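As you look at this complex, bear in mind that one protein chain is not there, while each of the others sits in place.
What follows is chain A.
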Amino acid sequence: MTMRVNFTVNGRQQQADDVWEGESLLYVLRERLGLPGSKNACEQGECGSCTVRLDGVPVCSCLVAAGQVEGRDVVTVEGLADFARQRAEHGHGGRQRAEHGHGGCATGACGTPLQEARRWSAGGTDSQTGEGAELSPVQQAFIDAGAVQCGFCTPGLLVAADELLERNASPSDADIREALSGNLCRCTGYEKILDAVRLAAARQGEAV
């Protein structure tokens, strides 16, 4: 038996068909909706590479059963730039947004359409600097701080770091370490990642 799951992804209503009952949200995002930004690594909640926001809350999408997201709101790394922009413009972050419930944004003007999300890349016109691509502040900070090496852990770290800065504008180093403690990186030694979050926080502070 399979089932159909209706839920909001990056502010737009989506429908996934032929979903197996034991399937994870991660599988649905990657294999049914064509959104490979959330990475599949450990499949046991150890690495955080598949981190997404579920009704505003960071979770490992590999440990959420697909059927559990029916009618709920998911933000993936592909929608992070739009999500951060809307938060800056309208002040609606994840939790407030979840209250829109079914259908995400009422006007349909916000959010990231599936086709756009599938094509999303940090490349822009210059993949080294991110020039020309629409990036969330935390994504830009990761590029500027050199916090990306192989890139596999990056999507999960971006979603987790963005959520940290949403609820804590000036986190201490201990706050950053704790918020990112569920995300493993095997390349960077974490120092550049910490730099990137500090940089994003400092820029956020300047902008206010």
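Structural remarks
Methods note: contacts are C-beta pairs under 8 Å (C-beta built on N, C-alpha and C of every residue); 3 or more make two chains touch, one makes a residue touch a chain; residues count from 1.
We take it that contacts and distances are computed from a predicted model.
According to its UniProt record, the chain left out of view corresponds to "Xanthine dehydrogenase family protein subunit M" among "Response regulator receiver domain-containing protein", "Heme exporter protein C", "Xanthine dehydrogenase family protein subunit M" or "Branched-chain amino acid ABC transporter permease".
Touching the chain that is not shown, out of A:Gln44, A:Gln115 or A:Ser172: A:Gln44 (per the contact rule at the top). Residues 1, 3, 20-22, 24, 43-46, 48, 51, 57-60, 62-65, 67-68, 70, 160, 178-179, 181-184 of chain A touch the missing chain (whole complex, contact as defined above).
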